[in-house]
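Every protein chain but one is kept in place in this view of the complex.
Let's look at subunit A:
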Amino acid sequence: MKKHLIKIFPLIGLALLLILSACTKNDADSSKTPASPNSASGEKIVSVGIVNPISSINPINTADVGSREVINLLFDSLYDVNEELEFIPKLAKEFKSDDNQTFTITIEPEANWTDGKPVSSEDILFTLNTMANPDVHSLGLPSLSVIEGLDDDGRLPEGEESITGFEIIDEKTFSVKTKNPIDPNILKENLGYLINIIPKHVLKDIDPDKLHLDPFMENPTVTSGPLTLVKLANDSYVEFKANPDYYRGAPKIDKLIIKIMPSSNLVAQLQTGEIQMVHPGVGAIPVQDFEKVRSIEGIKTIQGKPFDYQTMFFNMNVFDDASVRLAIVHAINRPMLVDTLLQGEAEIVNSSFTTIHPYYNQDIEIYEYDPEKSKKLLKDANWDLSKPINLAVPVGNQIREQAAAIIAENLKAVGFKVEINKYDFPTLMQKGKNHDFDLLMMGMPLRVDPNRSSNILHEKGGMINYSDYDNPKINQLFADGKSEDDPAKRKIIFNELQEILNVDLPIITLFSAYSFKPVSDKMIVGEPKSMGMFYDVHEWDIK
């Protein structure tokens, strides 16, 4: 027996040797490489963790938040938005109007493209014309249909090549005329904040029909932002380097890296120093890890505010009785969701605006958790409780999935039969659009303009009007809100709108989690923000 062992030994030995040799190679420098954010060359590198993969970075045709952050770093817009929901200027130097109908905007005189050419009024007109061109693969400018010369879908009418309401005054000045007087914030958000300016001199000769396939769209070589793109690996990382000629000041860091990883790895990488912070909008740390992150040495956490919220849609064709919808609202134990599931790191929301939004209606009636009242309402409405309710939930957000389980229990407690069905996101959207559900849960981001915040949810034909809600009074209020240019009067309109919605209840807003923002002590300047996080990236610095 012993003999066998001796004979087989060299084989195992060889195997072990090979394995070990692979390991030992790195023992020598393993102490420094992984933990240090700065490479051997002494460059200042900041890494930010996110969860959502980056889809297309085509500046004229993208929707998801992560991709927009990448685009924002490369192509400056006129404005950014900060956490106070105020517009802060980037390319815009001046923005004025005497009548809220003709707006004159001046571009920063020093703002140049990376090839040295100035960012001009021509570029802005080119960007808008391109997006509004029906031949271009872009979803147009639906939210800019207020501008003269665009149709209701925000496209150029047939035969038109340029937006008539846009006038170039000089290289750095232009004016925009709207169909009616509007609240300047509508323009600041939809033209200023949401549109990234692309370089006319680089793209003007490309066939509009082929523009989205042009290599420039995924690997832009001429940009205007504080950083330039080094490498985009859509589902693993994006690497940027400083643009030394940036008009708001040369960045102090050499490189910025956005790393994409499962949320479970965010905490590990904060701990090892492989990332210095997370992006709270697209890199949310699960609430059960908050304590763990707070205890990591060298990481401080900043208390955030509620910037997005979870909702539950009623299918209005199924729950056609408002008192039944109210019964369901009373049945759901929202205080428990907030206190237990979210460990108090959230607030209960009663409207499609959270408490930080300027248009939030303070006086709205808040529905308490009251299962007895719920049972009574159901009894009075003669509701048939034997029919099972299908609660559709998207997979991916653990907290939301757990919330769904609690809500299902709450509903069972008042007599409903509930089935939870989990779907991936595309399937859920399809179910929502076809109103093929009874109750459906989803998260919504907060937006600055009150129209954009909720008309897609409640207006007839709105993209996310999964409830199939149609109230002519609401549709009218949205139209009024869009055309009213006095913010004080708009506030009254949206207060009324929230009151009606709170009675009609096409959706229940459940809770809004406070964003959680950990950042490494190594950062001298720069921290995670729910909005406008990279606005001052050129001032960021790391030890």
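Please note the rule applied: contacts are C-beta pairs under 8 Å (C-beta built on N, C-alpha and C of every residue); 3 or more make two chains touch, one makes a residue touch a chain; residues count from 1.
Convention: contacts and distances are computed from a predicted model.
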Which of "Multifunctional fusion protein", "Ferredoxin-type protein NapG", "Transporter" or "Peptide/nickel transport system permease protein" matches, in UniProt, the chain that is not displayed: "Peptide/nickel transport system permease protein"
Residue of A:93, A:179, A:212 or A:422 in touch with the missing chain, whole complex considered: A:212
Touch criterion as defined above, residue of A:142, A:249 or A:298 at the omitted chain: A:142
Touching residue (missing chain; options A:274, A:308 or A:504): A:274
Hidden partner chain, touching residue among A:229, A:261, A:408 or A:439: A:261
Interface with the undisplayed chain - residues on subunit A: 1, 3-5, 7-8, 11-12, 15, 18-19, 22-23, 25-26, 28-31, 33-35, 39-41, 43, 45, 47, 53, 55-56, 58, 61-64, 134, 137, 139-140, 142-143, 152-153, 212-213, 217-218, 233-237, 239, 255, 257, 259-262, 264-265, 268-269, 271-272, 274, 423-431, 433, 452, 456, 461, 463-464
